[in-house]
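Omission of a single protein chain aside, the complex is shown with its protein chains in their original locations.
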Amino acid sequence: MELSKDLFRKLEDNEKNSEFIAVQSRTYLQDAWIRFRRNKLALAGLVFITIMILGAIFVPILSRYTYEGQDIANRHALPSAAHWFGTDKFGRDIFVRIFYGARISLSIGFLAAFINLCIGIVYGGISGFVGGRVDLFMMRVVDILYSVPEMLYVILIMVVLGSNMTSILIGICISSWVGMARLVRTQVLSLKQQEFSLAAQVMGASNTRILFKHLIVNSIGPIIVSVTMMVPSAIFTEAFLSMVGIGISIPMSSWGTMANEARELYQNYPIEIIWPIACICLTMLSLNFIGDGLGDSLDPNKK
Amino acid sequence: MIRYIIKRVLIGVLTLFILTTVTFFLMKSIPGNPFTSERFKDPAILAAMNEKYGLDKPVFEQYIIYLKNVVKLDFGEMYSRKGFYVKDVLLEAAPVTIRLGLMAGAFALTVGITLGIVAALSKKKWINNLVMVLATLGVSVPSFLLALMLMIVFGVKFKIFPLIGLKTPLHYVLPVLALSFYPISYTSRLTRSSMIEVLKKDYITLARSKGLSWVSTVVKHGLKNALLPVVTYAGPMIAFLMTGSFVIENLFTIPGIGSKMVSAIGNRDYSMIMGLTIFLGILIISATLISDLVVAFVDPRVKFKK
Partner (left out) sequence: MSILKVENLVTNFSTDQGTVQAVRGISFEVKQQEVLGIVGESGSGKSVTMFSVMGLLADNGRVDDGKIYFEEQDISPSHLDKAARKTYEKQMQKLRGNDIAMIFQDPMTFLNPVLKIGKQLMEPILIHDKCSKKEAKERALNLMNLVGIPSPQSRFNQYPHQFSGGMRQRIIIAIALACNPKLIIADEPTTALDVTIQAQVLELIQKIQADRGSSVIMITHDLGVVASMCDRILIMYGGKIVEEGTDREIFYKPKHPYTIGLLACVHNPDSTSKEALVPIPGSPPDLLNPPVGCPFVDRCEHAMLVCKQMMPDETRFSDTHLCRCWLNHKFAKEAKV
């Protein structure tokens, strides 16, 4: 370029762009969704879980078989047009039982996660927010509960309360809210230090409002991830209990009981055990992928 | 340091005490007692049984007696088999479970740490992806389902490995694999992320600025820091292996604590369930304690925290 005198004209202030914004601004959730969508595995997991949930709702309603209807003439049938997944040792349709099992397993998973979330937020929130001796005491309790594996509690509670869905839920919740409480407390503690909560305090917001509005809302990311991860662990616990023989009682079916029933005959009819195993594994895998995907996309520091 | 150890041991004992108490009162809260149901229809015999097992005394007194006995590792007589003592069953079954657990633990740590480090150091994308996929698979497939699949494939279909008991080293292969798959995935994931985190630290840059090669920087400055979380995890991992063995032992017909627990649950043998629970509690709490103490020994910062 040739230099010429008129290039040496002074720039007006509006010709400079001193305060520019380097990145186009989006809301936190938009950002998170865009990042989540890029994660193909998480997306696949989401699709699978959606299908499972829809199937759990509609298959038992629409199918002409019921989960307990036996057809002695048609035992151990292989998959066919009449029985898509085949039948079991009593001639029950496995397809319906799988989705009926999905109802039980998924609702245990989601309910347990939800109850845990509530207990954890209240306990951890109070502990972190009040601080001092209260915090010390509450966390000691958590430490002690934490150092015994939850499976022991669950088994004890199942033995005492008997085998049904409510006692499974109680067992899981009594033992696993502890992790959530710890997580919430750590979040509250770290956020308590930050300026915006101080600002809210200075501006005279009441304690409870600060606790719920600012702190919980700001730590939503890690909490959502942990809740997502809790669902598969509850499904795991249910299946485990059924394998030990103290899960859901027959003739109701969960994936765990189905695997347990098919297990006696797996040498002769391996196909019958493949279905529940595949369902448990794929569901847990999907939820783990979703959890990982959420973890990456909800972390505001990751861009 | 000594104060830290004492504190940790005290907390461990307190935890055990609470576990014992909770277990005891939970079992007591079950309506009736083991003898009300089937065999002892005659009230005189029932009373005699109750007296023999001390069940006629007030609950609190029973509790004190039980506590005293627990200290001696005496968990009473089995309800389901007369003349057999819980302690004897425990002493017979514990070595089996512990041996299996330690083998699976050692295997999981070796493979997991190696995989994690390789993934963290490797610049090749596929190695990273492989480890991550393996890790997610491992945390998603429950050990007992993996065991079933292994049994179907290697035991029934190809008949490579035996399926029952622990007679020869070959018998160990499938149970150890099934037990250690989850810890392998978790360890590799933990090692990988912790190593990546550590290698970004400023002291790694300083070490390199001294003229250390990349390899010796990783070994001398990275490894110790990166493995601290793994050591912390090793304790709870043992816990996982012990409870994880419940179904695995049952599936492979291994006479360990796990299969005893499953049959005790099936028989409603409460003294056995209590004994096994408390014993497992002792094992697990000691394992956690040991891994915490190792961390305190390696990481100088811990000694100064409170």
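Per-chain numbering from 1; labels A and B assigned in written order.
Keep in mind that, in the parts below, contacts are C-beta pairs under 8 Å (C-beta built on N, C-alpha and C of every residue); 3 or more make two chains touch, one makes a residue touch a chain.
Worth saying up front: this structure is predicted, and the values here are computed from it rather than measured.
One of B:87, B:192 or B:221 touches the chain omitted from the figure, and that residue is B:221.
Considering B:46, B:173 or B:212, the position touching the chain not shown turns out to be B:212 (whole complex).
Listed for chain A, the residues touching the missing chain in the whole complex are 1, 3-11, 15-20, 22-23, 303.
Residue positions on chain B in contact with the hidden chain: 200-203, 205-214, 220-221, 224-225, 228, 298-301, 304, in rising order.
Simple rule for what comes next: only the chains that are shown with their structure count from here on.
Every residue of chain B that touches chain A in the complex is listed here, in rising order: 11-12, 14-15, 18-19, 22-23, 26-27, 29-30, 136-137, 139-142, 144-145, 148-149, 151-152, 156, 236, 239-240, 242-243, 246-247, 250-251, 261-262, 265-266, 268, 270, 273, 277, 280-281, 284-285, 288.
Every residue of chain A that touches chain B in the complex is listed here, in rising order: 140, 143-144, 147-149, 151-152, 155-157, 159-160, 232, 236, 239-240, 243-246, 259, 263, 266-267, 270, 273, 277, 280-281, 284-285, 287-289, 292.
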